[in-house]
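My questions will all concern the structure given below.
What you see is the complex with one protein chain gone and the rest in place.
This part shows chain A:
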């Protein structure tokens, strides 16, 4: 072989990539954690939420999630609390009652068993169900996972609540150890089939990482970054909920 020719090929490729890389680095946005609009809009709706707000009834929100729905020892900075704050700000005339039920270390199927109990106790207008992480870590059969999410969503809807699904975090550090795609796909399928809005936390966080808002590879040990990410997630989730309830325009007018 002629190594010279190969080297030229490689160098050309390299130069092209370097140019592309610099171009990207330059237009990287400042730390605003903006979310592309397609990640915050959904075809599915939240009729119960819309009705409650329009009739000025209190909005009861229940967040059911695993450990990634909180920040250890600073719950008030986690995304559910930020969501509540943002909703209060945007819906000043509606009382917002938000509670969080952590189901640490439980798979979707195990959470199913508790869902009905939780909903009966609190009678929420909206249940935000964050799931998938535990199942992915245990590599539960994706078909079983889909079945469990379907069952849970159906139970919540039967109990009279609107549902928003929240999928896994984008976690580049554990990408070699946890296989997220099958669980992301199956949640998308369930959301589509049951007409449930899916808050694509994974895609949003990956967008922030790519755009340079957050360096999610960081080994930084403090809670500072976790707090900032959760603040951004809470704000994005509030926009998403209002969009799904088709309330955003109404409020602005």
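A few notes on this one:
Rule of thumb we're sticking to: a residue touches a chain if its C-beta (ideal position, glycine included) is under 8 Å from a C-beta of that chain, and two chains touch if they have at least 3 such contacts; residues count from 1.
FYI, contacts and distances are computed from a predicted model.
One subunit of the complex is not drawn; among "OpgC protein", "Molybdopterin-binding domain of aldehyde dehydrogenase", "ABC transporter permease" or "Fe-S oxidoreductase", its UniProt record names it "OpgC protein". Here one chain is not drawn; of A:60, A:94 or A:171, the residue touching it is A:171.
Touching the chain that is not shown, out of A:35, A:53, A:71 or A:119: A:71 (per the contact rule at the top). One of A:57, A:123 or A:138 touches the chain omitted from the figure, and that residue is A:138. For the options A:32, A:76, A:97 or A:192, the residue in contact with the chain missing from this view is A:192. Remark: the residues of chain A touching the chain excluded from display are 1-2, 5-6, 9-10, 13-14, 17-18, 20-22, 24-25, 28, 38-39, 43, 66-68, 71-72, 105, 133-134, 137-142, 169, 171-179, 182, 185-186, 189, 192-193, 206, 210, 212, 215-223, 225-226, 229.
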